[in-house]
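Sending over a structure as structure tokens; questions will come in a sec.
Removed: one protein chain of the complex. Kept in place: all other protein chains.
By written order: A and B. Residues from 1 in each chain.
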Amino acid sequence: MLNFNTPIIDSKEYSEIKFSKVEPIFKINLRGKNRDFITKIGKELSIITPVDPNTSSSNEKLNLLWLSPDEWFLYSNDKVDIKDANTLEDNLFNEISKVKLGSVTNVSDHWIMINLKGTKIFELLSAGCPFNFNNFKNSKGAVTQTLLNHIDVIIHNKNIYDLNLFVRRSFSSHLWSWMNDSVRFI
Amino acid sequence: MFLINCPYCGERDQSEFSAGGEAHIVRPKQPTELSDDQWAEYLFMRKNIKGVQFERWNHAHGCRKWFNMVRDTSNDKIHAVYKIGEKPPIN
Partner (left out) sequence: MSKDLRIINNRFIDQTTRISFKFDGKTLYGFKGDTLASALLANNIHLVGRSFKYHRPRGIMACGSEEPNAIVQVGNDASMTEPNTRATEIELYEGLEASSQNCWPSVNFDIGAINNFFSPLIPAAFYYKTFMWPSNFWKLYEYFIRKSAGLGKSPTEPDKDIYDHRYLHCDVLVVGGGISGIIAAKIAAKNNLNTLLIDDKNILGGTTLFQENECFKINNSYSNEWLKKEIETLKSLENLTIKTRTSLAAYHSYNYLLARENITDHLDINEKKDKIRQRLWKIRAKKVIIATGSMERPLIFNNNDRPGIMLSSSIKKYIDYYGVKCGQKISLFTNNDSAYETAISLDNSGVNVNSVVDIRDKTNSSIVKQAEKLGIKIHWKSTIVNTNGYKKINSIEIMKLSDDGAAVVGKKIKEQCDCLGISGGWTPRVHLFTQSGGKLNFRDEDNVFLPGKSELDQISIGSCNGDFELDEIIKNSVNSTNKFLKVNNNDYENLEIISSKEIHKKNIWLLPSDKPLGKTKPFLDFQNDSTANDVKLALREGYKSIEHVKRYTTTGMATDQGKLSNMHALGIIAETAGVKMGQLGTTTFRPPYTPLTFGTIVGRNVGEFFDITRKTPMHEWHIKNKAVFENVGQWKRAWYYPVDNENMHEAVQRESKAARDSAGILDASTLGKIDIQGSDASEFLNRVYTNAWSKLEIGKCRYGLMLNEDGMVYDDGVTTRLSENHYLMTTTTGGAANVLSKLEDYLQTEWPELDVYLTSVTDHYGTVSVCGPNSKKILSKVIPDLDLSDKEFPHMSFKNALIDNIKCRVMRISFTGEHSYEINIQSSYAKSVWEKCYEAGKEFNITPYGTETMHLLRAEKGFIIVGQDTDGTMTPVDLQMDWIISKKKYDFVGKRSLYRSDTIREDRKQLVGLLTDDPKEVLEEGAQIVTEKNKQPIEMLGHVTSSYFSPNLNKSIALAIVKNGKKMKGKKLFVPMENKTINVTITDTVFLDKENKRLNA
């Protein structure tokens, strides 16, 4: 068997802040422009495709995040068996890409997901992120793509003081050590 | 640092954006039909105005969409932002 390796292995707990990495979850990038595409992914995933900017929709298993008017990001809540993941990806690919409705791209390892919990998480983010979280904080399901310590991130407001942060894998260990450095000064 | 109202994502800090030069310069449909001078006009000639200028910007670290902006270069005031393909709301 091949070994599974991840750049971040541990979880960190500080007063009022906890970082943990959830792996392996399933992540897919979806792109398409027309109404049929939007209807199709909604149907395939049993989820409403969010069309309002900076929003998301979720069901028990999946989260679908708006990234741009023609781009969405899908990720699973829990670890997914590799076989199930392949099936889901193939299904979507056949139903969307093959029939020229849009594109379906597996990005499970392109992004690393870090979960942030605690009442001080927004203070941590404000140490390196120019985004205004004042309204975001209180709107469950809100999504933003922005910069954290000069690194591209997607932030999903999963619940109150419970965020999922996505960072590209190659940047993840750097961002992780920056987060653990910054948390000392909150 | 500007505060730029991305036509798709809303107000964001300038650090999320990259500037892309003058707007409304359309790539010629038939470049081979053009003389050297005409091609050079498309390729190299850009305005650099003190005052109201039409510019292309990209929300590079957000939705990655290109859009247009009307900006006064003398005081950095952004008069309008609008999507690619839309007519400028100001002349």
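Following the convention adopted for this analysis, a residue touches a chain if its C-beta (ideal position, glycine included) is under 8 Å from a C-beta of that chain, and two chains touch if they have at least 3 such contacts.
All of these numbers come straight from a predicted model, not from anything done at the bench.
Contacts of the undisplayed chain with visible chains (whole complex): A, B. Of the candidate positions B:L3, B:A19, B:I49 or B:I90, contact with the unshown chain belongs to B:L3.
Although one chain is not drawn, its touching partners on chain B can still be listed: residues 1-3, 13, 18, 20, 26-27, 30-32, 34, 36, 39-40, 43, 56, 58, 60, 64-66, 75-77, 84-85. By the touch definition given at the top, chain A reaches the unshown chain through residues 1-7, 23-24, 29, 31-32, 70, 82, 86, 97, 100, 102-111, 123, 126-134, 149-151, 168-171, 173-174, 177-178, 181-182, 185.
Quick note on the criterion: only the chains that are shown with their structure count from here on.
Averaging Cα coordinates per chain places chain A and chain B 30 Å apart.
Put simply, chain B touches chain A in their complex at residues 1, 8-13, 15-16, 61-65.
Put simply, chain A touches chain B in their complex at residues 53-54, 67-69, 71, 130-132, 144-147, 152.
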